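One protein chain omitted, others in place.
For chain A:
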Amino acid sequence: MAEEQGIAGEDLLQLDRSAGDFHYDVKYAYDAGVGLSEETVDYICDAKNDPTWLRDFRKRALEIFLREPLPTHWASEQLAEIDFSQIRYYLAHGQRAGRSWDEVPEEVKRTFERLGVPEQERKFLAGVEAQFDSEAAYSNMKEALRAQGVIFVGSTEGLHKHPELFRKWFGKVIPPGDNKFAALNSAVFSGGSFIYVPPGVKVSHPLQAYFRINAESFGQFERTLIIADEGSEVTYMEGCTAPRFDTATLHSAVVELVALPGAKIQYITVQNWSPNVFNLVTKRGMAMENAEVRWIDCNIGSRLTMKYPAVILRGRKARGEVLSIALANSGQHQDTGAKMIHLADETTSNIIAKSISIGEGRSSYRGMVRIPNHLKGCKNNTECDALLINTSSRTDTYPAITLRGNRSAVQHEASVSKISAEQIFYMRQRGLPESEAMSLSVNGFVNDLVREFPMEYSVELKRLIDLEMEGSVG
């Protein structure tokens, strides 16, 4: 019964704002101090025992970061408020992630228990990695997958134990020079996942990573690389929270996906950052012949999120998809979108982006679709719908679709809507209080996308939306 997972659901996950708004005092064994310089990078390399090639890579990236200007000429001026000299770039407990929760330090374990991570693992996940500030505290995968040759480890372990796979693709989908924040991540990255799925292996349950910021004035720079070999399939989910601090916190991840011929990667994000987090993330997938990359992205919380998941459609008949939901409340700007770069014939892409702006919240959609002249049989469909809750809410759409030649087809639809007073009255006449009527309308607005999330997440999403809608009325 599809309706079973409707409005009223049992809370399976506990990652709402209030549940995430706590932190424990933790003694860190590694602390790179405040500010960013070549010494910071050396500290990180020494702590992580990086090979020389990586130290060189990081330093080149640092140069790029220091050289590149902030993209305030097109993006939010708020970026200028990040004080890079006041951020702590590396904080870790230890260098080795526990394979069982018993090996995880007590206060870190308590954090993840409170967030419900071990419980989810038992219920429906094939593997979990739990990152606490800079490093993974826990990483484990079902034995059956290990036996099939699936690799699911932290990025450090990945580059040490599987250098031949790691180096081949690391920094290839998103080179450090891609943008200032990709460069920053490349210079100081730590944590994140490395996944390799061997040819033909279909991982039926999702692999999950949970990214937790615990420390104040901290920057989290995880780096994820997923390689799905020919004909394989994998779903990866990430959840993110941080407590509410007075000072700004920075989260700047880089995620690279490689779908080799015939492979399918689905990457699902549910982020619920506290409102002081700058979330500046670069995510890009490469799809070879007949491969598919799907980004399912839900952005709730943060002060400013800039995130435009991309798919480079490199092989014939490759498919790319971005489904995204953004919810901007007062004091928040969700600047999100998608990029589809068509580089081969008969490639198809689909973008469905829905945003909700509440109170003074602002959401922007930025899209880029490119289909060059020499290609034929390519298709893109872009739909972006914005819902404004209050008269002070704001939305902007910047779609950039470049189609050259006449042998491909693109379709673009955009809409802006408001929940009408008549709609609310209608629902109230059936006995629903005003706030519930609002929540139900908003849930209805995103319903077709929420259905794409695994059941456990879609229930949680509905609940997060309800929470955000509280107090939006009046």
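Brief remarks follow.
To be clear about the criterion, a contact is a pair of C-beta atoms (placed from the backbone, for glycine too) under 8 Å apart; a residue touches a chain by one contact, two chains touch by 3 or more; residues count from 1.
To be clear about the criterion, contacts and distances are computed from a predicted model.
One subunit of the complex is not drawn; among "ABC transporter ATP-binding protein", "SirA family protein", "Lactate utilization protein A" or "Isoquinoline 1-oxidoreductase alpha subunit", its UniProt record names it "ABC transporter ATP-binding protein". Residue-wise, the contact with the chain that is not shown comes from A:N443, picked out of A:S357, A:T382 or A:N443. Set against the missing chain, the residues A:S100, A:N406 or A:Q429 yield one that touches it, A:Q429.
Although one chain is not drawn, its touching partners on chain A can still be listed: residues 1-4, 6-8, 420-423, 425-434, 436-437, 440-441, 443-448.
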